[in-house]
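Entry: chain A
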Amino acid sequence: MRKPLRGALLALLLAALPLLPAKAQKITIAALTFVSSSPLFIAQDKGYYAEEGLEVEFSFFRAAQPVAVAIASGDADFGVTAFTAGFYNLAGQGALKVIGAQSREEPGFDFSGYFVSNQAYEAGFTSPEKFPGRSLGMTQYGSSFHLMIGMLADRLGFPLSEVKLVPLQSVPNMIAAVKSGQVDSIILPAHIIKALEAKGNGRIVGWVHQYTPYQLGGLFTSTRNVQERREVVEKFVRAYQRAATEYHEAFNQLDAQGRRVFGEKAEALIPIIQKYTKAKPQSIYNGAPYIDPLGRLDVGSVYDQIAWFKKQGLVDEKVDPAEILDLSFIEGHFNIPE
Partner candidate 1 sequence: MRLLFEGVGHAFDGLEVLEGIDLAVAAGETLAILGPSGCGKSTLLAIAGGLLRPARGRVRLAGTPPEGCLNPLTYVFQDFALLPWRTVAGNVALALEAALDRRQRRERVAEVLRLTGLSDFAGAYPRQLSGGMRQRVGIARALAVRPAVLLMDEPLSALDAQTRELLLEEFLALWRRARTTTLYVTHNLDEALRIADRICVLSRRPGRIRGILEVPLPVAERTAPGHAAVIGELRAELWRMIADEVRAADRELAGAAAAHE
Partner candidate 2 sequence: MSEPVREVPFRGGGFAPRRIRRLAPPFFLLLLLLWEGAVRAGTVSALLLPPPSAILEALYELAASGDLWRHLEASLQRLVLGWALGTAAGLLLGLAIGISSLGRTLGIPLVAALFPIPKIAMLPLFILWFGIGEPSKVATIALGSFFPTVINAYAGIDAVPRSLVRMGQSFGLSHRAVILKILLPGALPGILAGARISSSIALVLLLAAEMIGAQYGIGALVLQAGNLMRTDRLMAGVVVLSLLGLAVSALIGLAERRLLAWR
């Protein structure tokens, strides 16, 4: 009884939006100034959107949640962010569809890492296996950090209840808390924790990709775009894929020994990424995540995440991953459940 109601609501919500003229093909991209959003920036700077006949306007946000809200409300057309329980709950309301991949925790590519305070490290917290009995600072319940520690607990076979989870609302709070030893550990991207480790503020004891590789984030658009402006979405996806491929060739290469290598292609892209993220080159190299060249999703991972969040009571039982995903824009998604 609730679903048709929601549909009606959505239709009403969408009808209330001003109708855009089809030929103008203006789009708004909601983005965070993170390196993981790089393909969005590269496509703009190199004119891939323009070649597809798209006129792009960026709308920048400081947190992931508003990006998704902006798409759901129709204030923006496309966005990329990490998956969270809040994102899934919002997507479950039917207003947005995940059409492709953002970054992924891929073996061999250091991105999110387990970072331990000096005190805790000296007390024996030297590997992720030692999480039971320790505390972990994170932004919030239902954040990607919560998901990562949950997946780790499942993987290593300890109950998550043995880790004291401390919600701290923001990344700066997390950093401050681990520096001062108020929490034993945090999980954050490589460029941040490598810098922290270099300054002696704690130790990296492992990487998420080593334990629980998973689909970290996605590319999404509004349901209305999928339904009514399909060709715009297709054009956007083409431009995004071109840029993602370039990014992939520049930042996601390994040498024969499995070490990451960055060449001229990376050097060439640095100024573009720097322009949007204001990050230093070293930080960009350190914090460049693995991004699938064609934006293909690890679909199985998305199903697993939603199932895990549901188990925690953080995602509404009514949320159906099949309804959130629209796999028709990109070919070759991985691990599609039967």
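Quick note on selection: all candidates are chains of the complex that A comes from, given by their letters.
Rule of thumb we're sticking to: a contact is a pair of C-beta atoms (placed from the backbone, for glycine too) under 8 Å apart; a residue touches a chain by one contact, two chains touch by 3 or more; residues count from 1.
Just so it is clear, the structure is predicted and the values come from calculations on it, not from any experiment.
Only one entry among 1 or 2 touches chain A in this complex, and that entry is 2.
Against candidate 2, in their complex, chain A makes its touches with residues 5-6, 8-9, 12-13, 65, 69, 72, 84-87, 89-90, 93, 95, 139-143, 165-169, 173, 176-177, 180, 182-183, 313-316.
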